[in-house]
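Here the structure is laid out as C-alpha cells; the discussion comes afterwards.
All protein chains of the complex are present and in place, except for one that has been dropped.
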Amino acid sequence: MNSAILYALVGVGIFSLGLYALILHPHLLRKILAINVMGSGLFLVLIALAKRTGEPLPDLVPQAMVITGIVVAFSATALALALMVRVAKENHRAELSDDESQQP
Amino acid sequence: MNISDYLSALLLIAGGLFFLAGTLGLLRFPDIYTRLHALTKADNVGLGLMVAGLAIQADSWAVVGKLLLIWGLVLLAGASVAYLIANGALKRGIRLWRR
Amino acid sequence: MDRLYLILTLFLLLNLAAGMWRVLRGPSAVDRMLASQLFGTTAVAILLLLAQLYEREALRDVALLFALLAAVTAVAFVRRLWQSHEHK
Partner (left out) sequence: MLFDALLGLLLLGLAWLLLSCRDLFKAIVLFVAFGLLMAIVWVRLDAPDVALAEVAIGAGLTGALLMSALAKLPVDNPPGRYSNEKTHWLLPLTLALMLLLVASGLGYALWSLPVIAPGLSGEVAANLEQSGVSNPVTAVLLNFRGYDTLLEIVVLLLALLGVWSLNSLDATPATAEKPANLVLDTLMRLLVPLLILVAAYLLWAGANSPGGAFQAGAVLAAAGVLLLLAGWRLPTALAGLPLRLALVAGPVAFITLAALTLLNARLLELPVEHAGMLILLLETFAMFSIGVTLAALFLGQRPQERGGSA
C-alpha cells in the first residue's frame, strides 16, 4: 500500500462521513459544511489516483480540474449560504422541517 | 555534516521546542490573555528560529529574502490579530485571570 | 539533514493535533479562534520544511500565501461575528 492509495481511501472515508451528515443533520449550515466536506473527499480521491503514473510527475489533468472545482465549490457555497440566510429570515430558523403544517 | 549543518540543525530544533512551548501554553494557561501571550510570542520566535535554520541551508539570497518576508508577514498578522482579539475581549468584559 | 526535516514536520503535525484539543474544549469562541491562529503558524513552518526537503520553490509560495492570509479569518471573526452575536 502506497501513500496515494492511502489518501484515496481517506478521501472515500471523508466523502461517506459528509454524506451521512448531509442526510441526518437538520441545520442548513451543517448541510452546507457537509457538502463541502464531501467535495474535499472527492478531490482527494481524484488527486491521489492521478499520482499513479509510474513517473515522478503526476497526471496534471485531474489537478487542473480540481482547481476549477475548488473555485466553483466556493461560489456554490456562497449561493447556498445566501439561500440559508433567506430561509432563516422567512422561517425564523435555519432548518428545513419535514412537517408541512409547521411552516408559518 | 559540516559546521553550518550543525548550526542549522540546532536552530531548527530550538524552533521546534518553542512551538512545543506555545502549544503547551495554549493548552495549560488559564485565560484568553495568557493563552494569547503564549501563542503569539512563542510561536513567532519558533518560526523565526526555523526560518534562520532554513536560511543557512538556502541556495540563493532570493530564498533567504522570501523566508524573511514570510516571517515578517506572520509577525505582522500575529501582532495585529493579538491586539484585535485582546481589545475586543477587554471591551466585552472578559475578565483577567487572578490567582 | 533530510531525516531531521522529516522528524520536525512530524513533530509539528503532532503539535497541531494537540492544539486541536483547545478548539474542542473552548470554552469560549475566542479560545477556538486562538487555536486556529496556532494552526496557521505551524502550517507555515511545515510548508517551509517540506519546501526545503523536496527542493521545490513553489511550496515557499504556498507558505507566503498562507502568511499573507493568516489574518483574514480572525479579522472576519472580530468584525462580523463578535459584533452581531454575543459569542462569549
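Each chain carries a letter (A, B and C) given by its place in the written order, and its residues are counted from 1.
Keep this in mind: contacts are C-beta pairs under 8 Å (C-beta built on N, C-alpha and C of every residue); 3 or more make two chains touch, one makes a residue touch a chain.
Note that the structure is a prediction, hence the values are computed from the model and not measured.
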Worksheet entry | Chains in view that touch the one left out, judged over the entire complex | A, B, C
Response to the item:
Had the left-out chain been drawn, it would touch chain A at residues 2-10, 12-21, 23-27, 29-30, 33-34, 36-37, 40-41, 43-45, 47-55, 57-68, 70-72, 74-79, 81-86, 88-89, 92-95, 97
Worksheet entry | Interface residues of chain C (partner: the chain not displayed) | 6, 9-10, 13-14, 16-17, 20, 23-24, 26, 29, 32-33, 35-36, 39-40, 43, 46-47, 50, 56-59, 61-62, 64-66, 68-73, 75-77, 79-81, 83-85, 87
Worksheet, complete the sentence: Residue list for chain B contacting the dropped chain reads 73, 76-77, 80, 83-84, 87
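Assume only the chains that are shown with their structure count from here on.
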Worksheet entry | Arrangement of touching chains [line / ring / star / complete / other] | other
Worksheet entry | Euclidean distance of C-alpha centroids - chain A vs chain C, Å | 22
Discussion item. Taking the mean of the C-alpha atoms as each chain's centre, how many Å separate chain B from chain C?
Written reply: 11
Worksheet item: How big is the gap, in whole Å, between where the Cα atoms of chain A centre and where those of chain B centre?
Response: 33
Practice prompt. Could you pull out which chain B residues touch chain C in their complex?
Written response: 1, 5, 8-9, 12-13, 15-16, 19-20, 22-23, 26-27, 32, 35-36, 39-40, 43-44, 46-47, 50-51, 54, 57, 63, 66-67, 69-71, 73-74, 77-78, 80-81, 84-85, 88-89, 92, 94
Fill in: chain C residues within the chain B interface of the complex
1, 4-5, 8, 11-12, 15, 18-19, 21-22, 28, 30-31, 33-35, 37-38, 40-42, 44-45, 48-49, 52, 57, 60, 63-64, 67-68, 70-71, 74-75, 78, 82, 86, 88
